[in-house]
Structure formats: structure tokens, C-alpha cells
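Other chains of the complex are left out, but the ones given are in their true place.
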Amino acid sequence: MAESTNMRLRLPLLCIILEVILIILFGTLVEYNDDTHAMLWNENRTDSATRNDHENEFYYRYPSFQDVHVMIFVGFGFLMTFLQRYGFSSVGFNFLIAAFSLQWATLMQGFFHGLHHGKIHVGVTSMINADFCTGSVLISFGAVLGKTSPVQLLVMAIFEVTLFAVNEFILLSILGINDAGGSMTIHTFGAYFGLMVTRVLYRPNLDKSKHRNSSVYHSDLFAMIGTIYLWMFWPSFNSAITNYGDPQHRTAMNTYYSLAACTLATFAFSALVNPEGKLDMVHIQNAALAGGVAVGTAGEMMLTAFGAMIVGFLAGTISVLGYKYLTPVLESKLKIQDTCGIHNLHGMPGVLGAVVGAVTAALASPDVYGHGLQRVFADVETGKWNPQSRGGFQAISLAVTLGMALFGGLITGFILKLPIYGAPPDTHCFEDGLYWEVKTFQPESGMTNSSDVYPFSPHKKDSKWVSGSVC
Amino acid sequence: MAESTNMRLRLPLLCIILEVILIILFGTLVEYNDDTHAMLWNENRTDSATRNDHENEFYYRYPSFQDVHVMIFVGFGFLMTFLQRYGFSSVGFNFLIAAFSLQWATLMQGFFHGLHHGKIHVGVTSMINADFCTGSVLISFGAVLGKTSPVQLLVMAIFEVTLFAVNEFILLSILGINDAGGSMTIHTFGAYFGLMVTRVLYRPNLDKSKHRNSSVYHSDLFAMIGTIYLWMFWPSFNSAITNYGDPQHRTAMNTYYSLAACTLATFAFSALVNPEGKLDMVHIQNAALAGGVAVGTAGEMMLTAFGAMIVGFLAGTISVLGYKYLTPVLESKLKIQDTCGIHNLHGMPGVLGAVVGAVTAALASPDVYGHGLQRVFADVETGKWNPQSRGGFQAISLAVTLGMALFGGLITGFILKLPIYGAPPDTHCFEDGLYWEVKTFQPESGMTNSSDVYPFSPHKKDSKWVSGSVC
């Protein structure tokens, strides 16, 4: 009755076709930029060879790139391992769709805002931007976690990356706004896109998999690996593509303080909303990160540590309250099944970040920034700069982003609803065994259960289909 | 009878009050420094904008900062997950008190040795210093691990950070000594402070929780994540705030060789002290790191790889022997219950590091250092430099540090003894369920136990109070 979830043809076919298309497009369109091309780098330098190598963008950006890379693959990947039976899929599908998205993003972002005589020039900055776009897809993945096949996820990534690049083009190139850490372009976009997708894919009978939609002791510890890496490297994330020098330095520091304040708010409100005063791992794993999201736009500005800490504290607070009070309502009233609670970690804090960015931009003045003003706000140089209109454009960008995300998510959701992708049945959501070879062990005599091998819920009914086929 | 451990009011109240105070003080006292301020950075540069950005301290220090940051949050956090039922608290409380301490340390360190016209200037160097101070608090945390409430830990952090800053001020600003990697300021201070606190908090009936005060298979693997990260990034830790150029480079390398030699000593003595020649995870997790502690002072000097390896080998040896023979005696004779054995990892190796630093400083000469002498020993420039007196000051600093740590720990211990913090009862030490929501699972028919959900000791008596209240 239910659709077959066998991936034997669907997944290989899609992966191979996509990769072949990517390779052809890269062969046609992509070139080394001035800093990665052997001829161009060595021609452009007036001086002797070794002297100026430290000015290659590699040395300014590569450490930040690697931190961002860790956030994308370890941070997002392990954060989602909190589910008891879904660790392979969390880390594995995260890996797959990220590896695809970063290639596709290089093309889409290059096409929309980086063509040089018809060619896309790549270097470490394009690598960071591609990872950023990938982050947006992984945020959306959090909303549908456990309820989608890998084929669905790849299809979602195709559309989301494309729309991300369009939205980014409108914001950065047309409206000319600031969003170095992506409060809008990455977090708000990824969150509302994903929420709309999961709304369209609403499963009224998801209760049948309810017993698997929670954590166990060790899966929560694996998830903390993801959390801590995201938390530590968020300063690198927000500062990775700002201008060199003071903006990069300042952004990292503002983010550091915002996160620290956010963490105290998270612990405070997590204990406060629990009748017994006990801390909830869900809050610590997620809400403590909201401070990074919320200074994604204003972080490069003269927000001050003081301002960053206020923003971080607010972000942690609304995030915990969202998990406790809003998520259940979204599910019951709006039919939004948000597995990871991305609305609380990326949605609301992203909007907060956009607002803080608009206000901070509107308050910017040469009295505070001096000659550094033009290094933060590019339009100072063109003479068109005006802090109030700049603040207004920032606000408009939030509206554009929300619209693009919701509309894009709606379309994509309906495309993903087609019964051709091998989506899991309601009875087998949040379950690795559907798409992964989960080894079954020959129990030796003397063993009363097999919990030590496949450690979760080893009840009879399930263990049969794990090693066989479901449908 | 026992004090209630409910955190519902205590923890939120303390967190919120502390964060509000921090925010007010940051708003009043903290300013961007020359390298993070948009106006100042762009004014101070004589040249054109982009040329000199690579001289921003960000590019010299930020990769080291991130490595240190990983040590603080992943290293210390996961190292302490070795306990079977205390993983949430180990990583979670580590997270909380670190996030608080780095903010408080910024203020205290700024107040004692960084005021500029009444303002504290912040940048990546102050971030590293704040993380260093935090490390000291986390070392002390290791001694009381499993026996304190999060409220107690925050109160401990308030006092310890303050005294750390005073001690650091005496050593670095008054005595003018060298301690780039903090053998004294961080490790010796943190260890003896923590040991004194745990002495004052002595629990004669801790045996009641004995069955939880040990590791299980997977908890030891989680702990190895912490160990390996600490080990790998210790070269960055010791070199993070040395002078640029050769001192930073040399410090990293000396630490690298010290740790390698320490690791071989650790494996050797771990097998040697075991009757069956089996290796003990406790030794590998901890003693292999002692080599980093022991070159914390001398690492920036011309210690040579040869010298570093000797020091590392000695450190690993005394650390293993300490775990095997000294820790049981400290507990039985001196009533010092040192959960993580910080005396073996930070205490003795810290003292060794101080002694090695004093000797290496006393042997320093212009014949060896050339013009580099003044880049390691600041007082060369002032003309007051004399290697023997320099060595003497280093030795005096060790005594000062020990005195400050023991006295501070004594006072703090008595403050923490007040029955108002919700400390765990003797019967429920080393137990996450007291302060964390540990999900209990509805066992389905066919499951004979619930060990796959909450994997440790799922005996009846316990499972009742886990989901309810203890006292």
C-alpha cells in the first residue's frame, strides 16, 4: 500500500545525474580567480614573489573557512543526532546534501553575483559563501528531519539553493544591504523555507512514530558535540566574509559576547519553565546558539559588547520560550511539525537579528565609525549613504526574505509531496533502518536481549523489518 | 531532611542577576580596542587601507584563540564525561560556568591590568586571556565534579575568577614574570584552589554514591574526545599570547614535543603499575596531557625540543604515579576527594612547570637569545634584567600562587558550604537526573529492561526518583 522506500535505483540515479551535470557546468563555467590561478596571482604582484604572498586572500579567510566547514559538517550533522534511532541519517544525509549543495551553490551564487566575462571565479571566499548557502539548506533539513528520504532532501536542496542565491542577489546586490553573518539570508530564509516545506508535507498520523521522536542518553551527548562546535565557531561564521581588519575582528568579538550572554539566559529559562527546575537538553542544545544567529547582521557594526550581550540574552530567552510554549502550538494549530525546532533557533532569532541590524545600521554615523564607515557600509564610497534609508533597506530585506522563503517553501513542498521519492511511511519515521544497513548481531546464548547491538527499542515487531524490507 | 535540590528559582535568579550585572558593567566600562574599533583602526594606520590589515592582531591570534576555545568547551567539557551518569552535567555545567566566567574574567582582568583612562579595552587578546582564566575555573570544577549544584559552581566561579585576576596581576604586573602558558597562573592556581574547595566540602558519606563514580565503556570514549582535543591544541594554548614571531612559533613546537614524550611515558607507566600489565583509561585520558602543563612557563624560552621532551617525560611519569599511589592517600589521609584527579594533571605538573620555568629563566643569556632576549623577557628593555633574579622572581611567583590558591579555596569552600545552593545529597552525587530532565521511555511489551533508553543502572529504586523529586 505504502510507497516503496527502496533507494536502489532512485538515489544512485539522482546522485550520478546531478554530479555529471555539476561536472559539465563546472567544466564550462568555472575558473580559478586571481588568488588561486598560477598565472594571474604571479602576474598581478608587482613585487618579488615571496614578499606579498601573505596578501593572498587564503591567509585572511582560510582559518575562518575551516571553522565554518566544521559547523556545516560536524555542527549541523551531530546536532541532529539527538534522535534515538536516527544518528546515521542525521550525520549521513547532512553529509550528502551538504556535499551536493556546496557545489550547486558555487554555480548559483556565481551565476547571480559573480560572473566575470561569463565565467565564475572561485577561491576561498566563494567556498565560504557556498558553505553558507549549504547552511541554509541544513536548517530546513532540521524541520523535516526523520520524515524524508534522501532523494527528497536532494530535490529540496536543488530548489532551496537556487532560491537562496536569488534572494541573496536581491539583498546584497540590488538592495545593497549588510548581512555578513546571514541573519536574514541564511537563518531567516532557511527557517521559514523549511517550516513551509514541513507544513505542506504535514503528516496527520505522525503519532505512529512518536516513540522514536525523542532522544536517549547517549544520543543527547552526540548532539552536544554538534552544539558546542556550532557555539565555539559562530564567531568565525559571522566574521568569515566581512572586510579585512577591524570589521572581521569586531564581528568575531561581538558574536563571542552575544553567545556567552545567550548561554546564561538559556540555562536560566530552561530551569524556570520546568516544574521541577530541571534543565532540558533540547534547550541547551539549541537555544544557547540563538545568540549567534541574532548578531548575524549587526555583528560587523559598532554594536559594542554591551549591545551584543543584550541581543544574545534576548535571543536565548525567546528561543527557550519558543521551544516550551510556541512549538506545541505550531504543531497543533498550524500543523507545522518542526522536528528540531528550527523556528526557535533560526526563525525568531533570525528575525530579531534582522531588526537589530536595521536599527544598528540606522544609528551608524561617521562620528562613531570614522574612516571605518566605508569599510562596513559599501555605499558610503558611492556617496549615496544615508543611515536612515540604509536602516530602511535592511528592514525591507527582511520582508523580501520572508516572502521568498515562504513562497519558495510552498512550491518546493508541493514538489516534494509527489509520491515518487520513497518517503518513509508514517509508521517508520525517525528510523535509520529504512535507508541504512543496520547490522543485526547473532545473539549468543546467555544474552537476554539484543539491546547492546542495536541499542534502541529492540522489540520484536521492529527487529523483523529492520533486517528485511518494510513495504 | 536533605536540602531541596530544586533549581527552579535559584538557578534562573542567579543567572539573570549575574548577566544583568555583567551587561551593566560592560556598558559602563568596556570599549573596543585599537584593533576592533572602526575609527581607531582606520586612523592609526598611516598607509592605505587594505595594505596593513594583515597587521591587525586578529590574524596573529585568532586561530590560536579558536584552538583555546575548543580546549575550554570541548576539551574540558568532554574530558569530564567519563562518569557513567554525569555526561549532561559535565558538558552542560562546563558550558554554563565557562560562558559566565569568560565575561566576568574580561572585567576582572581588565580592571586589574588593562584599564585605559578608566575603560577596559577588548580584542582577541583579551578574549584569549578570558578563556585562560575560565580554564582555571574548569580545572577546579574537576575536583568537585559530581558533588556540586550549578548554583554552587557559579558562585565558585565568581570568587575564583576574581582571585585569579589578582594573582595574575601580582605575577605579571608586579613581579613581572613570564608565564605565557599558565603553568602557575592557570594550572597551579586552578588545581590547588579546587583541591582546597573540595577539602572544605569533604563528604564523609560519599561512598553512598560510589557505584556511580566510575566510567562505562562509551563514557570513556566520549572522554577521549576531550583528551585528544586538549592534547592536539595545547601547543596553541601555550603560544596563544606570547610575542609574535619566533616566541609564538617556538612555544608551539616545544609543547608539541613535550606532549609526545609525555604520551610515551604515560603508556609505559600505566602498564607498569597494573598487575596484569593492562592500560588504564584514566591515565591515558589525563596523564598524557601533563606534558602540556609542564612546559606552560618555559615553553616560550629556548628550552629546546630536547629539554621539552625531558620535561614531558617526567610530567607523564609523575602524573601516572600520582593517580596510582597519591590520589588514594589524599582521599584517605587528607580527606581530599578529587573526582578527576586534578592534582595529578594540573597540580604537580603545574609546580614542575613553574620550577622548569624558573631554571630556564635563570639560565637565559644574550649568547643564546641574541636580540630575541627582549622579546621573551620584557625587563631586558628596562635594563633591569638579570637572569638569576629573574629566576628568583619566577620561584617567588610559585609560592605566591600556591598561597593565593589555598587561601582563596579555603574561603570559597566555606562560602560554598552554606546549605542554600541545592547541593546533591551524598546518595545522589555523580547523577544527572538530579538537575536534568532525563527522559524516561515507555517500555513497550517485549522489552525486559529499559537499559537502552537510560543506559546506566536502571534499577527500580533509582528510576523512581529520576522522574520525580528526590527530597
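For reference, chains read A and B in written order, and residue numbers begin at 1 within each chain.
One rule holds for everything that comes next: a contact is a pair of C-beta atoms (placed from the backbone, for glycine too) under 8 Å apart; a residue touches a chain by one contact, two chains touch by 3 or more.
Not measured: the values here are computed from a predicted model.
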Where 2 copies are displayed, count of copies in the complete assembly: 3
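We take it that only the chains that are shown with their structure count from here on.
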Rotation in the CA alignment of chain A with chain B, degrees, nearest 5: 120
Mean-CA-position distance for chain B and chain A (Å): 32
Contact set on chain A toward chain B in their complex: 54-55, 59-60, 63, 67, 84, 211, 214-218, 220-221, 224-225, 228-229, 231-233, 235-236, 244-250, 252-253, 256-257, 259-261, 263-265, 267-269, 271-272, 274-281, 284, 288, 302, 304-306, 309-310, 313, 368-373, 375-376, 448-449, 451, 455-461
List of chain B residues in touch with chain A within their complex: 6-13, 15-16, 18-19, 22-23, 26-27, 30-32, 35-43, 49-50, 52-54, 56-59, 62-63, 66, 69-70, 73-74, 77-78, 81, 87-88, 91-92, 95-96, 99-100, 102-103, 106, 122-124, 127, 150, 218, 222, 225, 435-439, 441-442, 444-449, 451-456, 469
